[in-house]
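Right, I'll just put the structure down here and ask away after.
Yeah, one chain of the complex is gone here, protein chain that is, but the others are all in their spots.
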Amino acid sequence: MRDYPQHYCGLFGIFGHPEAAELTKCGLFALQHRGQESAGIVTCHEGQFYDRREMGLVAQVFQPEHMTTLQGDTAVGHTRYSTTGSSRTDNAQPIIVDGIRGKIAIAHNGNLTNAVQIRDQLEAKGSIFQTTVDSEVILHLLSQPPHQNDLVQALRHVEGAFSLIIMTPKELIGVRDPHGFRPLSLGRLKDAYVLASETCAFDLIQAEFVRDVKPGEIVVIDRQGLRSIDAFPLHQRRSLCIFEFVYFARPDSNLSGRNVYETRVAMGRQLAREHPIDADVIVPIPDSGNPAALGYSLESQIPFQMAFVRNHYVGRSFLQPSQFIRDFNVRIKLNLIPELVRGKRVIAVDDSIVRGTTSRTRVNNLKEAGAKEVHMLVSCPPHKHPCAYGIDFPDPSKLLAAKWNRQQICEFLKADSLAYLSMEGMLQATGLNPDSFCTACYDGNYPVACSPADKHYMETQRQETLSLLNQDQPLPWRAAGTENGVKREPGASGG
Amino acid sequence: MRDYPQHYCGLFGIFGHPEAAELTKCGLFALQHRGQESAGIVTCHEGQFYDRREMGLVAQVFQPEHMTTLQGDTAVGHTRYSTTGSSRTDNAQPIIVDGIRGKIAIAHNGNLTNAVQIRDQLEAKGSIFQTTVDSEVILHLLSQPPHQNDLVQALRHVEGAFSLIIMTPKELIGVRDPHGFRPLSLGRLKDAYVLASETCAFDLIQAEFVRDVKPGEIVVIDRQGLRSIDAFPLHQRRSLCIFEFVYFARPDSNLSGRNVYETRVAMGRQLAREHPIDADVIVPIPDSGNPAALGYSLESQIPFQMAFVRNHYVGRSFLQPSQFIRDFNVRIKLNLIPELVRGKRVIAVDDSIVRGTTSRTRVNNLKEAGAKEVHMLVSCPPHKHPCAYGIDFPDPSKLLAAKWNRQQICEFLKADSLAYLSMEGMLQATGLNPDSFCTACYDGNYPVACSPADKHYMETQRQETLSLLNQDQPLPWRAAGTENGVKREPGASGG
Amino acid sequence: MRDYPQHYCGLFGIFGHPEAAELTKCGLFALQHRGQESAGIVTCHEGQFYDRREMGLVAQVFQPEHMTTLQGDTAVGHTRYSTTGSSRTDNAQPIIVDGIRGKIAIAHNGNLTNAVQIRDQLEAKGSIFQTTVDSEVILHLLSQPPHQNDLVQALRHVEGAFSLIIMTPKELIGVRDPHGFRPLSLGRLKDAYVLASETCAFDLIQAEFVRDVKPGEIVVIDRQGLRSIDAFPLHQRRSLCIFEFVYFARPDSNLSGRNVYETRVAMGRQLAREHPIDADVIVPIPDSGNPAALGYSLESQIPFQMAFVRNHYVGRSFLQPSQFIRDFNVRIKLNLIPELVRGKRVIAVDDSIVRGTTSRTRVNNLKEAGAKEVHMLVSCPPHKHPCAYGIDFPDPSKLLAAKWNRQQICEFLKADSLAYLSMEGMLQATGLNPDSFCTACYDGNYPVACSPADKHYMETQRQETLSLLNQDQPLPWRAAGTENGVKREPGASGG
Partner (left out) sequence: MRDYPQHYCGLFGIFGHPEAAELTKCGLFALQHRGQESAGIVTCHEGQFYDRREMGLVAQVFQPEHMTTLQGDTAVGHTRYSTTGSSRTDNAQPIIVDGIRGKIAIAHNGNLTNAVQIRDQLEAKGSIFQTTVDSEVILHLLSQPPHQNDLVQALRHVEGAFSLIIMTPKELIGVRDPHGFRPLSLGRLKDAYVLASETCAFDLIQAEFVRDVKPGEIVVIDRQGLRSIDAFPLHQRRSLCIFEFVYFARPDSNLSGRNVYETRVAMGRQLAREHPIDADVIVPIPDSGNPAALGYSLESQIPFQMAFVRNHYVGRSFLQPSQFIRDFNVRIKLNLIPELVRGKRVIAVDDSIVRGTTSRTRVNNLKEAGAKEVHMLVSCPPHKHPCAYGIDFPDPSKLLAAKWNRQQICEFLKADSLAYLSMEGMLQATGLNPDSFCTACYDGNYPVACSPADKHYMETQRQETLSLLNQDQPLPWRAAGTENGVKREPGASGG
């Protein structure tokens, strides 16, 4: 459990099921961990689109009265933690536009690394934008010459991470960028095709897993069936985000055929082999540290104890009371059982350390409860670099490992020792080809060139343009041929 | 009080006042009668736009927590009854887009008669649309070559009725179409300029009325003051909607320098001169029939009695109970005091008859209460034609006077007699040049050529395009150069 | 339109109709002017009670999902402006209790003058109270010896103003105190009996008016029919609140067989006879001044003009903007049309002046708009005394006429002249026996002895008791026979 915004986006789509909207609601619910800020569903019935997109959790946004309006047997849904685009209803996805081909809805997981450049080019040619979501540029590219209607050519213009689900009046389309940064899987529910960010969404609706959408693949589903297009044949590199295995994906999902929970247990076992410590008890930091801690326990035979108790009723609405309660936000989520650690040598296992403030609190909780020693073990290497592909890490100035070495971090945490899983150990625990991952946040090796990863970059960039406009001399509207008609009246605001 | 949707749109804008958002909220509140479906405010602070746009009444939509986010000294607001564009939050105005010049917000009152044609052209060139509001085409025209940034040239492409308030990071712009179908007035509040659909909005915020924006005029307000552009110098015809005087505008507003209440009283006086009737009491149909009934009473010296009592607590949320209460919706708004009409010869005065169902109920109420005679007088001529410029009259099949003559209508209403004010009488009562009005709904004389006026036309037209797409053969996405990569899988939904 | 809380309570009950709850909702809606603070309905189905009681307007409180739970063919409803009892949901009526006879619900309009004394006696004997509504004492009296189950004897203990509707599992009971301060009428809707505070509630549901419940009468409605009990045979005085005619009741209601609107017109005519003034125009203060102004106009032949325009969208939720708008609350409700009064001698007619602040504003509005003279005429005598029977007049220190003479009030209002209708004129205009009214607020002649009328008296009195408890020495709980078991631990709060 870390102290940074934790999730980003979940996608779900279904084609050819009479309960399309209800199933999409369920699918988004299973993917809620990938985005809690807003949720949206767009359905298609006889060529018409119906939608609901609002701020809030899935269960709040889709009330029975909304579901009845979401007609049709095809749907696309989105849960969102904003990666680009600020937190506003207008930015709730899926985005819907209307153009020469009719309506198009698009849902996006990932981060386009050249969205700002494309937007600047499009605006120069006269395009206008109604959101600050980076995927809006894809809709323009799809609608304009020269690639009007040519999905493949249009998509070849964008770079970075993009798992997409696109809905048209006749098709449901799944797209995964050639590096395959973000997951996207294909399933079936009777005659219907289903697309989802993670396989756990299939389990809830009892759909059958078919296969992952491949990096660089486009799947087009229509009444004739499914066509697969190998859209980026020249790209070679496979770069699934390793952090999906470490933290993001739900433990009951499978990525590239590997179960996430089992992979995390394997990381914990590997951690025990790399960093054996003589201790009395293993304590996971709930809930994300559970499997790795269990793995360490299984490998080391040191007892595992769930000493931190989670309060399940924590929601957005519980506000900080006045300042008299120290560390309120930290206490309200987890309470420690002192009896389990008093006088003991404790190994605390977490999946990662980013800012370190929460970890320091946990070490402090354990020490205050009487732990004799606290050894902090982390089931991945140190995070030293921001993510350019959709995960909202803080900028390097706040990334603990970007500033300090292990010894310094250990002192900051006030732990008795600190150890990280090695890069090799992490990759090996997946059981997959170690070359098939993006590990940029650990080693700075970015598969796609990128400008500084700032989720507000698009807005910031616009802001700079606007600043130029705020100079002393405004850019007056041209009023060709009408200057004779212009009269001035006294200035407002003493202008 | 008639039985068709009654209002359309209200506009308000202010430039250069530290309380811009609060004043806009007040201004919209004064204009609430022009649209109760949704409300929106966009403000500008240091080049950034802040907005709130929601379904609902002004007092509901803008809660204190929303107002604090609406920073800046410039604002534009809109209350809306949809004329084009269905009733959805996405269509709530003002619309905001971002393009080469930065952000633009636009609020529109009226109806563009060539919006669909322009939209078709724009889409063919690759433009995409996110709303079904007709003013979205104006934003595209303003952003694209050849008229990028040339407000006047861009506006010359659109036809029909458009009073607009446009906000950019540096300017507030008021526009009135060359015919001046819809009102737009200019005021001042200390150093700030104010624009509003009706002068009653100035009264509430104690702004000073300066003058009407002239038909065909563009006023550009910035830190240097106000520039007036005569944008359509070749247009001559002046066509203020006469129905604003008859019914729409608030009685305390002034249009073209004439007070609306006084004009309605004058219409009632004229009605008495044209149709003198020997009766015992004049009863207005509240509230819109009050001034004309008073005028008739003043001219005829027959006593005026407010025999219909209005329930002030009627809101949207009071639903029809089960069917056991006859005429519930009619009774819940107005209750008749039988003592005032029993055994009397009654003149009932209403401002207009459109569908006639409400009028028939009122005549029936009076007869049931014991009125000896009921003479229905209407303070305008018969409505025979739909409006192409923003008023949501029903289509001709439901316009009573489009189907029937006066005698037939009188029989339908079960009244003892029925009379309408003459066209000449109505125009003369305004005290203005009779040639300066649009009277198309009475005489079919449309100042601007128009396709059939259907507020859902834009959506309908799109629907037809989509129907074409729903033929047996889909339009497949081109996938140039990638056909080698296409593989087919078994069909969904039985293919 | 006055500047003090304007309404108090509305009652509605129905026995023997399958749509009892829906009809009660409609009835309360028609009585909404009698109380906008909270609303409640209790129904009875097979001996079980079902209820909904909440703060808010009728249309807000009773949503469709609530109506479905309100089963049964018998119902009692209440709209409330608190007269005693603070503004809390717990005090929302009808109150429901359970005792030896089963459940009882009670709804009360009026003010008991000896509630505090009875409560003190009951508490001394061990009764406990859960509300600060004065009618709770009636429920105790009905449940305890010696008057357990003896409705008449129990009611003879309470004094003051009480129109009541009581529901038991088998009966609906209407009660009107022997003076008949507050109205209560009996109607029928097919086989069902209906009780309502005002006859306008019958009109909305199309029930037939049968007769008024008589002062001192109890009507008991059950499956056998209706029994009438003359419960206070020795009481003689009839004291219907004259202010119901002047202001409170809806104009379309009939009280004691007289129509309220017509009575108000008659008051205006009488005012014209008593105070003829040479003027150009009569302007009512909307809406309550309309009928009297019309009456003055009919009598004097001076034209009547509705120069103040009311904004129909004013609700509770529109909050005062920052201080920059002078008189905002006054302006938001009414806007003046200056054209109608400019340069004219104006007679402004209102139904009453209590605090005078609103009247002063209206005079000022007229003067600012250019009225040459403003004569304020009031269609009742000066208010000099508080009401002890349920109307929430301010205490005498804020009653204008309790402090000042007519000349001083006229100066305060800045009017050119001021005149009130005489007591005799007011009573005569009703057409009823002048001895049948309570006129205490005008002449201080209180029909029932009363302590100072303070709606917070019951709460205040309790507060004083509590203050005694807050002395240095607490009243320790007795702990008979257990003192041996008492141990003391160190004090809290350093006590």
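Order of writing sets the chain letters: A, B and C. Residues in each chain are counted from 1.
Keep in mind that, in the parts below, a contact is a pair of C-beta atoms (placed from the backbone, for glycine too) under 8 Å apart; a residue touches a chain by one contact, two chains touch by 3 or more.
Here the structure is a predicted model, which means the values were calculated and not measured.
Student: Missing chain touches which shown chains?
Tutor: For the complete complex, the undisplayed chain touches A, C.
Student: For the chain left out of this view, which of C:33, C:140, C:344 or C:360 touches it?
Tutor: C:140
Student: If I consider the whole complex, including the chain that's not displayed, which of C:68, C:224 or C:301 touches that chain?
Tutor: The one listed residue touching the chain not shown is C:224.
Student: Can you say which of A:59, A:124 or A:449 touches the chain missing from this structure?
Tutor: A:59
Student: Considering the whole complex, which of A:203, A:280 or A:392 touches the chain not shown?
Tutor: The missing chain is touched by A:203.
Student: Give the residue, chosen from C:130, C:236 or C:408, that touches the chain omitted from the document.
Tutor: Once the missing chain is taken into account, the touching residue is C:130.
Student: Write the list of subunit A residues that the hidden chain touches.
Tutor: 19, 22-23, 25-26, 29-30, 32-33, 36, 57-60, 63-64, 200, 203-206, 250-252, 259, 261-262, 265, 287, 290-291, 294, 298, 303-307, 309, 311-313, 315, 317-319, 321-322, 324-326, 328, 331-332, 335-337, 339-340
Student: Since one chain isn't shown, list which residues of subunit C touch it in the complete complex.
Tutor: 15-16, 46-48, 73, 89-90, 95-104, 123-130, 132, 139-140, 143-145, 148-153, 169-171, 173, 191-193, 218, 220-231, 233, 462-463, 465-467, 469-470, 474-475, 477-482, 484-495
Just so it is clear, only the chains that are shown with their structure count from here on.
Student: Using the contact definition from the top, classify how the chains connect: line, ring, star, complete or other.
Tutor: Contact map by chain: line.
Student: By Cα centroids, which chain is closest to the centre of the whole protein?
Tutor: Located nearest the centre of all protein C-alpha atoms is chain B.
Student: By mean C-alpha coordinates, which chain is most distant from subunit C?
Tutor: In terms of C-alpha centroids, the chain at the greatest distance from subunit C is A.
Student: Would you kindly tell me how far, in whole Å, the mean C-alpha position of subunit C lies from that of subunit B?
Tutor: 40
Student: Quick one: report the Å distance separating subunit A from subunit B, using the average Cα coordinate of each chain.
Tutor: That pair's centroid distance is 44 Å.
Student: As a quick test, compute the distance in whole Å between the mean CA positions of subunit A and subunit C.
Tutor: Taking the average C-alpha coordinate of subunit A and of subunit C, the gap between them is 59 Å.
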